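Missing here: one protein chain of the complex. Every other protein chain is in place.
== subunit A ==
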Amino acid sequence: MKPPILIIIMATIMTGTMIVMLSSHWLLIWIGFEMNMLAIIPILMKKYNPRAMEASTKYFLTQATASMLLMMGVTINLLYSGQWVVSKISNPIASIMMTTALTMKLGLSPFHFWVPEVTQGITLMSGMILLTWQKIAPMSILYQISPSINTNLLMLMALTSVLVGGWGGLNQTQLRKIMAYSSIAHMGWMAAIITYNPTMMVLNLTLYILMTLSTFMLFMLNSSTTTLSLSHMWNKFPLITSMILILMLSLGGLPPLSGFIPKWMIIQELTKNNMIIIPTLMAITALLNLYFYLRLTYSTALTMFPSTNNMKMKWQFEYTKKATLLPPLIITSTMLLPLTPMLSVLD
């Protein structure tokens, strides 16, 4: 893609999300969502094959439906409250519609079916943007309407998302699908405490974005999209294999890595609100997630996967792939736990 066009498209994506985050008028928020969606379609279709086109079509259809649902919710809210400003939504129908629309955009269960298929059809870089940047806008709207969200609905969605994210990822060997199911599960954790303490959702989103960015960048270093190609990394980048090990354990939520911080804080907030069974269930289901991350680390870092001998002798070209900001990203994704008391800056 020619650089000027790429710059314009990237700028549109960022502007779209910024408009969503910074505006207080519902119409402008809808405009921001549409801008974002239309601009990311060419990014999803960077590789011109039928799989990418199918992926971008699926993405377009779900996001457009969700935007329309959001608009309907906005209109009903306008009807009952007479104003366009983003504030507490008193009408339950409007609030349920908006919640459903935003969870459709995020890929929460039961609207999660598009996430693995779209993520699989696109390149690693586009997948990275899809799973990290695109989550910011809907999350910011959920943050703003959080006092008026129906807790039962969102908690049900969150619980089923964690289950789907855990079980769905078990049978996958394609890295992009694994990251998609990981995204579904993490979104489930975030959705669970929006109604109780939205600050924890912001914390989880920040840490999730950091960890997912690091993971995708490590995958892009080797241009590997399957577990098999990831298992050849020990030959070229032995240090990166250790990084993948720690990063996967952090994504799985093991202490003392920073992936444990959101889980700990979310369980704390939920127990403060007298819910014991739900966080226990979510925590145990997160173990399913840990299983497939651990399987990735087994094939990458801890064993030597069976491969033919000519796979073991790779051409040692000069290192040209750009891994922007990779060291700080990895450090923040794994070593942030002692800084947990600094959480108060998020308030």
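Things worth noting here:
In this section, contacts are C-beta pairs under 8 Å (C-beta built on N, C-alpha and C of every residue); 3 or more make two chains touch, one makes a residue touch a chain; residues count from 1.
We adopt the following convention: contacts and distances are computed from a predicted model.
When the unshown chain is looked up in UniProt, the name that turns up among "Proteasome subunit alpha type", "Transmembrane channel-like protein", "NADH-ubiquinone oxidoreductase chain 4" or "Retinoic acid receptor responder 1" is "NADH-ubiquinone oxidoreductase chain 4".
Residue A:T303 is the one among A:T151, A:S223 or A:T303 that touches the chain not shown.
If you put the hidden chain back, the residue from A:L228, A:I276 or A:L346 that touches it is A:I276. Shown as candidates are A:P92, A:P110, A:P147 or A:P256; the residue that touches the absent chain is A:P256.
In the complete complex, the residue from A:I41, A:A64, A:L294 or A:M311 that touches the missing chain is A:L294.
For subunit A, the residues touching the absent chain in the complete assembly are 238, 245, 249, 254-256, 260, 264, 267-268, 271-272, 276, 279-280, 283-284, 287, 290-291, 294, 298, 301-303, 337.
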